[in-house]
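Removed: one protein chain of the complex. Kept in place: all other protein chains.
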Amino acid sequence: MQNVLNGIPLWWYLVVSSALFCIGLYGVLARKNAIALLMGVELMLNAANINLLAFWRYLAPASSGGLAFAAFVLVIAAAEAAVGLALVISVYRVTRSIDPEKLDQMKL
Amino acid sequence: MNFINDLLKIIGDFIAGIIQSILGFSPFLADLVTMGLAAVILCTFAALSFMGLTYVERKVVARIQDRVGPNQAGPFGLLQPIADGIKMFTKEDTTPATADRWVYNLAPLVIAIFALTTYAVLPFAPGVVGTNLNVGVFYIIAIGSGSIVAIIMAGWGSNNKYALLGAFRTVAQLVGYEVPMLLNVLPVVMLTGSMSLIDIVNRQTTLDGNPGIPFIVFFPLSALIFLISGIAETARSPFDLLEAESEIVAGFHVEYSGMKFALFFLGEYVNALAVAFVFSTLFLGGYAGPILPPYVWLLLKAAAVFFVFMWLRGTLPRIRVDQMHNMNWKFFVPVSILHLVVVMALMKLFVTSPAAAQANGGILVTPIVQAAILFTASALVLIGSLAIAARRARIMRLQEEALVAQRRAENIAAVSA
Partner (left out) sequence: MTIQQAIFILLALVILGSAIFVVTTRNLFRAALMMMLTFFGVAGLFVLLEIGLFAVAQVLIYIGAISILIIFAVMLTRGMQGMVPRNSQATAAAVVAGIIFFVLLLLFGPLRTTVDVARWPVISLIAGNASPRDVGGIQWTPAGQPIPPVPETYIADFGRALVDLNQYLLPFLLIAFLVDVVLAGAIFVARQRRPAEVIEDRQRQAEEAAEEAEAMRQAGMKPDAAALPEGAVASTADH
């Protein structure tokens, strides 16, 4: 009694996406560079997307819900990258550093 | 069955039959082997066409510029590509000492791979297509962005400031011109109701039993902007800012030599040829045409489009960086969006199928009338936007000239005083 498609059970996807999510989480928590931090966030969003689409494919391929959510995640990821990198570049221009630990002043 | 017309398909079926029955593979494995063979053949075709195209391009550009072109190696210089190839092979393969070795050496490979993968979805004749993706058009645009990655890798990996400058220019140019490209594929996709290239060709070939109309007639503006952004996307002259010899030596591939350089060259030509094929498929009716076999028609159309590329290369000077960006963001993108909205509304208003008319309302017209309406609208948008752009350009030029004259007067005054 399993959810299996082409010989691949659903939980394989879920495990891969969990691992990817946790790697991304480690990246966000442990990196010292704001850009690397953003990369971690992108990995986490991608992991979420794998989950959404895998669930959609295995449980409800006739509806469009999973696709819509995955598309929204894609757009959010792009928006996040744009704003995040704009901030990083603007901060770098002023302080010559993008180490989040050093940016502890409200006034630049 | 017309033998000549279906030649490619018959050969394909023959090979697949041999593999499956004589070699005794399972259908899946036989499919895999046939696919692999087809991929090898396609890649060989692309590489060979690269050799041929370099020769033809040099000849054509030479003719345009009142020169002779290559004429020493073989009759009419026909062996020139082979001579070039030998030269490339025998050159020393260098890697700069401070380069990021992995990135530097992988870049030419990446550009060649991305250039060749485009051909996987092109329909060469009825039934002769690598794979009929239902998102074919989308796939082509997505794969096209892969060459940006390769160019950035080359620019960064070389650890050379000119290479890096070239890479910066590339990102700005190629990412920018993807936008009008996508926006101008959309009318075609909307009219067809499918993103599969085969469906798009079929829609242009037959229409309710009538011979179809190529989409260039429906959307002249889309065709024009797609062609121009296609040239920009493949970084050919006049959009070759990323490798402008006179400004940044050779841009991203300044540090490359020998076969690695040849791979960049191959990527460039194969990409340009792919754009020619895609343009023929999307706007010129693909392999459709009377009398001649379909694959010949497709090759002829692609050759004609490629000739336009060569023509532009031989005639136009390289445009400036600011002009390139202004043209894209201030002209192509807004005009494309306006065109898209106009065309969308007209397609909703004038429908050709009775079912759609019943379901959504709208005026039922024949395909010819619909084509005429869309053509008029598209042409009007094109002419109107061109007129506005021309006026604006004239004003800007006058301002610039006035500024120059003022500066000159000041300088003269300063010198005489």
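Letters A and B name the chains as they come in the text, with residue numbers starting at 1 for each one.
Following the convention adopted for this analysis, a residue touches a chain if its C-beta (ideal position, glycine included) is under 8 Å from a C-beta of that chain, and two chains touch if they have at least 3 such contacts.
Please read all numbers here as calculations on a predicted model, not as lab measurements.
Participant: What chain B residues would touch the chain not displayed?
Facilitator: Counting over the whole complex, chain B touches the hidden chain at residues 28, 100, 102-103, 133-135, 138-139, 141-143, 145-146, 148-149, 152-153, 156, 164, 167-168, 171, 175, 178, 193, 195.
Participant: For chain A, which residues reach the chain that was dropped from this view?
Facilitator: Within chain A, the residues touching the omitted chain are 1-16, 18-27, 29-33, 35-36, 38-40, 42-43, 46, 49-50, 53-55, 57-65, 67-68, 70-72, 74-79, 81-83, 85-90, 92-93, 96-101, 107.
Simple rule for what comes next: only the chains that are shown with their structure count from here on.
Participant: For chain A and chain B, let me know how many angstrom lie between their CA-based centres, rounded off.
Facilitator: 32
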